[in-house]
Structures are given as structure tokens and as C-alpha cells.
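Dropping a structure here in C-alpha cells format, bear with me for questions.
Heads up, one of the protein chains got dropped from this complex, but the rest are sitting where they should.
Here is subunit A:
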Amino acid sequence: MLRLAPLLIIALLVIPVTAGLGMVLLPAFGYLPVLGSEQANLSAWQMLFAQPGLGRSVAVSFASGLASTALALLIVVLFLAASQGTWLDRSLRRLVSPLLAIPHAAVAFGFAFLIAPSGLMARFISPWLSGWESPPDALIVNDPWGLALTFGLVLKEAPFLLLMSLAALPQLQAEQRLRLARSLGYAPTLAWLKVVLPSLYPLIRLPVYAVIAYATSVVDMALILGPRLPPTLSVSILGWFNDPDITRRFMASAAAVLQLGVTLAALLSWWLLEQLSRRLSHRWLTNGDRQRGEALFTVTGRAGLTLASLAALAALVGLGLFSVAGFWRFPELLPQSFTFDHWQRSADMLAGPLVNTALIALLSTGLAAVLVVATLENEQRQQLHPTRSLWLLYLPLLVPQIAFLYGLVVAAERLGIRPQLALVVAGHLLFVLPYVYLSLAEAYRRLDPRWLYIAQSLGVSRRRAFWRVRLPLMIAPLLTAVAVGLAVSIGQYLPTQLLGAGRVSTVTTEAVALASGGNRRLIGVWALVQAGLPLVGFMAAVALPRWLGAPRRAPLNVQRQG
């Protein structure tokens, strides 16, 4: 049974993605019999390339994806280098999970309100300092270069990369390495950058790739923060797929294929950058310089992540204020009056979506956790090395959602699978499973096998050893992985809406529908509910192991003894 788990995982992830891509590729090349087109042709592509601003759309998608990833990675790496062991380190580590849990759209709304000319920051200095009685007419949000989008993405990507780094660090024996480097006279931050980072990066490479793929094709954040004349490629595609002029579906399909190309091109560029920086950094790593740049790296390292976290928190505070705001106009820093109307009126509508959200998140995460643990356990028992085929696990994260989900719906319809809760759960599994795997795999492999040898030498069967020894020792990382899975599931919009035909309403689909009405007070209510749900998951992940009396840091201690 256990041996089937890896195959099952691959099949569950690869088949839907390929089927979806196939059903998009066909119309992209002119095959869509319902619309009376059965001849392969390139007219969709001609129409696509005639769209005004296509080049700019592509450029913004590509650039904001790469730039935000680079910036987020830089912030995280410098932070880890500069803050090890400080109180800042401990407090931001505690913040990282909650920040990861806040859905992208909620962060985008809050961030837009933070930086807009009529937003919180402008109000903070108006009118006493700026002299603005009415908001200045400045293009900050939705700027044509995609800067607002890039920074918005950084706010969400940095916590993710930090969590992935924190998960990978323990296996590097960073402390021993640092002690050695310090004894050779290296300043602390430089020491980390020179002896830990080169070994850490290969371990977080896949998450970085996933971030690039996500950032180049993101829809919700780009709608709120991205440029509008023209919008990013992903936003244009969404519009074309939904255009009442049905013949545009050909062009939309072609554009979805183009999006895949843009994402692949971004990944390739990143890979080239990796090669380049490996060569360039070689000299720096070995030049024996022990002090130069220490102060700069330390200051930027501490400031970068602090600023990013503060911005994300301020964004949430803004949303929170709006959810209880009466009339509130520029330049007042606080609403003129407060009211619970918005919460009260939303309360009636909350029950159904809350139940659906919880059900889908628990089912998809539960399934994902079982499959991932089975695969990892199989790997341990067969003493397999993590194989290259595991790359396939990341397929749903590397292929843009917008490129295959529309096709997947058609494929499911063709097989007679009607939209329903089960289909939505299966759709969420596509995205939950890779993240659960990403969060759990290293911790699982790191557990000292001697615990299990001892158990077996005492006459305990493998199966019993798994339940009695391995699982209790793994409870903390497992719960963190589950919490990540829940957060991923709760944030899904397109898969829920498309695979459920809109019938399966979750907190996120409701929030997005309401967002189209632009009532910021209601958006505040729903975004907070949306952000609060995964938070409950993360808090449970922290509290449960303590309550169960499990050794929270067991795997770490185990390793140190070894």
C-alpha cells in the first residue's frame, strides 16, 4: 500500500494539470468544435499579438515576478544573516506564520489603502505636515511599472521564504559552521552569508521557483495593485476568458499558453542569474575579507524584514479600522464614528461559507497530510533518496493556475464529472499537497533513524514504531505543515469558483464577489474573517503539541545529540 503512495500523489497532481493544459492548448490553435472551429490555425495568436499593449503586459508580469522574488529573497537572507539569536529574530519568527496565513487579496487591499494618496500614510502626515486638505493626485497604486504590485508581492513572499528557510536551516548545522567562521575572525553577519547561505540556497531553491511562478501569474493582487493601462498578462487573460464575445476564448487560450511561456522564461532567467551569481560570488566568498560590509548588511538585514512585517501589519490594521468605520474621510486618521453594522449584517451570511471553507480545508489538508506522510514513510523504509521525479510534485505550483484551470473545468465536464464539493476538494489538493510536502519533507528526513532502530530492537514492529515513536516525535512539524495546508486551501479563489461552478461558496469566494462591489467596509469584514481562519489553524499548531505534551523541539534536540 505504502509503495503506491508516491505514484498516487504524482497521478493526482500530474493528470489534472496536463489535462487542463491540453484543453487550453487545443483552442489556442483553433480547435473548439462548439464554436464551429475544427481546423487548426493560428488566428488566435494573430488576434492576441494585435492586442494593444500586449508587450507591456508581458513585460510587467515578467519583471514584477522576478523583481519581487529577488527582493523578498534578499530581505529574508539578510535578515537571517543579521539577526540570528537576537530578540528581533525571535519576535519576527513568531510573526511569520500568521503573516503567511493572511490571504493575498486581503494584504493587497490593505496595502493599497496604506500607500494610496488618500491612504493611511498620507493621512498620517496630513494636513499638519503635508498641507494636503484633499488627497494629492498622484499615481502610486496601479503605477505603470508595477512597483506597487512588486512591493505588495514582497509582503507575502518574504514570510513564505522565511518559513521555508527556517525549516531547512537545522539540517545545515549552522551553529557549528558559524562558530568555526567566528573563530577565524569573521564578523557575525558576514560569517553567516559566507558559510551558511551557500549551503542553504540549494535547499530553498524549489520554494523560490514556486514563488517566481506564482508572482509572474498572480491575478488577485495584480487586479488590486497592478497597472491598468495595460494590466498584467494574467489580468488580461481573466478578462478575455470571461468576455461575453465568446470567440475571444480562442485568444484567451492562446494568451494562457503565452502566460505559461512567460513564467517559464522567468524561471529560466532566474536559473541563468543563479549561474552568474555563483561565478561572481566565488571570489567574494573566498577572498578572506572578514569585516567589509558587515555594518551595511546588518542594518539592511534587520530593517528590511521589520519594514515588510510592519507594512503587512499596518495593512491589516487599516482593514480592521474600515470594518468598524462609520463615515471616514481624508485627511482624518481615524473614522469619525464607529459602528458594528458591517459585522452584524455580514454575520447572517457567514455561516454557510464558513462551514464550506472549514470542510474543504480540513478534507483537502487531511488527504494531503496522509498522502505526504505515506510517501515520506515509504521513502524512509525503502531507504530511497529523494528522487528527481519529485519535481513533478511542484508541477501545480510551477504551471500558472490561469493556464490550466479553465481547461480542467472543460476536461471534468467532458468526463461527466459535475461541479460539486468533492471536485473542489480535489482541486484544492493540487495546491495544498505540494505545500504540505514542502513544509514537512525536511523535518521528516531529519529525524534520527536510531530512535526507530531502538524501538525495533525492543521488539516493536515497524508499523507500531511509526505510530508510537515517529508520529509523536513529528507532531510539531506535522501540525505546522497542516496549518500551511489549511492556509493555502482557505486562500484559493479560482479553483473553488471554477470547479464548484460557484455553488460551493467559501469565505474567499464571498470576499472576492463582495470586493467587486468596492465597499471597503464590507471588504474589511470579510478579509479579516478570511485572515482569521488560517490564524486559528496556526495557533492550534503551536498550542496543540504543548497541550498533548509532545516535545516540541524534539527533532532538533535529537539531532544535536547525534
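Everything below uses one rule, namely that a residue touches a chain if its C-beta (ideal position, glycine included) is under 8 Å from a C-beta of that chain, and two chains touch if they have at least 3 such contacts; residues count from 1.
One rule holds for everything that comes next: contacts and distances are computed from a predicted model.
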Per UniProt, the name of the complex member that is left out, chosen from "Multisubunit potassium/proton antiporter, PhaG subunit", "2-oxoglutarate ferredoxin oxidoreductase subunit alpha", "Germination protein" or "ABC transporter substrate-binding protein": "ABC transporter substrate-binding protein"
Listed residues A:40, A:229, A:351 or A:458, member touching the removed chain: A:229
Of A:281, A:339, A:378 or A:456, the one touching the omitted chain in the full complex: A:339
Contact with the hidden chain (one of A:3, A:381 or A:418): A:418
Given A:87, A:128, A:327 or A:547, the one touching the chain that is not displayed: A:327
Touching residues on subunit A - with respect to the absent chain: 32-35, 51-53, 56, 116-118, 134-135, 137-139, 142-144, 223, 227-230, 239, 241-246, 249, 325-330, 337, 339, 341, 345-346, 348-349, 406, 409-410, 413-414, 416, 418-419, 497, 501-503, 505, 509-510, 512-522
